[in-house]
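Quick one: the structure is below, and I'll ask about it shortly.
Take a look at subunit A:
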Amino acid sequence: MSETLLQTDGLTKTFGALTANDDITLSVDRGEIRGIIGPNGSGKTTFFNSLTGFYTPDGGTITFEGTDITGWEPHKIARQGVGRTFQIAAPFENMTVRQNMLAVQTPKDVDEHERAQEILEFLEIDHIADDDASGMSGGQKKLLGLGRVLMLDPACILLDEPTAGVNPALADRILDHLRELNDQGTTFMIIEHDMDVLKQIVDTVSVLDQGKHIVQGTFDEVSTDDRVREAYLGSADDEEVPI
Partner candidate 1 sequence: MGGGSDRGGDKFKFGVVTSLSGDLRFGGEVTRRGYDLWKKTVNENGGIEIDGSKYEVELSYADAKSDPSTGADAASNMISNESVDAVLGPYSSNVTLAVSPIMEKNQTPHITGSAESPRIWEEQYKHTFGTVPTVTLIARQAAEEILSLDPAAESVYVSGVNGPFSKATASAMRNAAQNKDVEVLAYDLNPSDTDWTSVVSSAKDADPDLHFHGGHIGSHVSLLKAADQLNYDPNGFFCHYGVNTSSFKDGLGANAAGTFGATVWLPGVERTGGKLFGSAADYAEASQAEFGEAPDYTQAGSSAAGIVYQQALEELGAAPPLSDSQKSKLVSIIEDIEVKTFYGDVSFDKEGDFYHNNTSTSPLPIQLQDENEAVVVGSSASASEADYPVGK
Partner candidate 2 sequence: MSGQQQTRSDPPVLRAEGIVTGYGDHEVIHDVTIQSHEGITCLFGPNGSGKSTLLKTLNGIVPIWDGTITYGDVDLSNAKPDEIVKEGIATVPQGGGVFGTLTVEENLRVGGFTVSDQDAYARRREEVLDAFPALEDKLGDRADSLSGGQQMMVSLGRAMMTGADTFLLDEPSAGLSPALVEDAFELVERLVDRGARVILIEQNVKAALRLADHVNILVAGELAFDGSPDELSDESELMEVYLGL
């Protein structure tokens, strides 16, 4: 029996008249890779923002490792063990790549410099460690985002479209890294539009539509679900899943 790591119960977030997250109940097990999909504007990023404390939910609770973290400030949630990346890469532009890593509030007992070096090597961006972060290409910025969150050493990492705009060859490498980390015990939630990518990596997929959590299941279950095909994949009449 696997252990529940992160759980939301009736999570709701509204912006004026718009309900961006509507009563979302969902749980993720330790060691799982969970895909989150849904049409543009269905509330995926909002969901992540609520989970990580950037939005205060209008209703519902968030539980992480048995602790109720609803309404906590972002840095506390991060220190508790929920890390994330951003849909739009957010490097600290006026610092070097290494300084980006060192800025992270790491757990007390680790040697930050050593750890930063290890991670940069792991992600194969150690050769630009002392260059300015602003000069990196789009894909490298995504890798740096991942590297920074690894410095935190969180139990659970939320990734918002880690491969969007990334060259397929590089995307493959990112996926390899994720799998490796997952083998070492890290739990992931991944927002991703690329079905190819999802198929390769996720254990289960949750689907949001208009703020609601409509379906959950394995990739195959979800990709053949009629509601998903209609709301998301867009070609319910096609035989093939479009890629």
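How these were chosen: all candidates are chains of the complex that A comes from, given by their letters.
Worth a mention:
Heads up, the rule we're going with is that contacts are C-beta pairs under 8 Å (C-beta built on N, C-alpha and C of every residue); 3 or more make two chains touch, one makes a residue touch a chain; residues count from 1.
Keep in mind the model is a prediction, meaning the values are calculated, not measured.
Note on subunit A: across 1 or 2, the candidate touching it in the complex is 2; the others do not touch it there.
Interface of subunit A with candidate 2 (complex): residues 37-41, 87, 135-140, 161, 164-172, 193-196, 232-235, 241-243.
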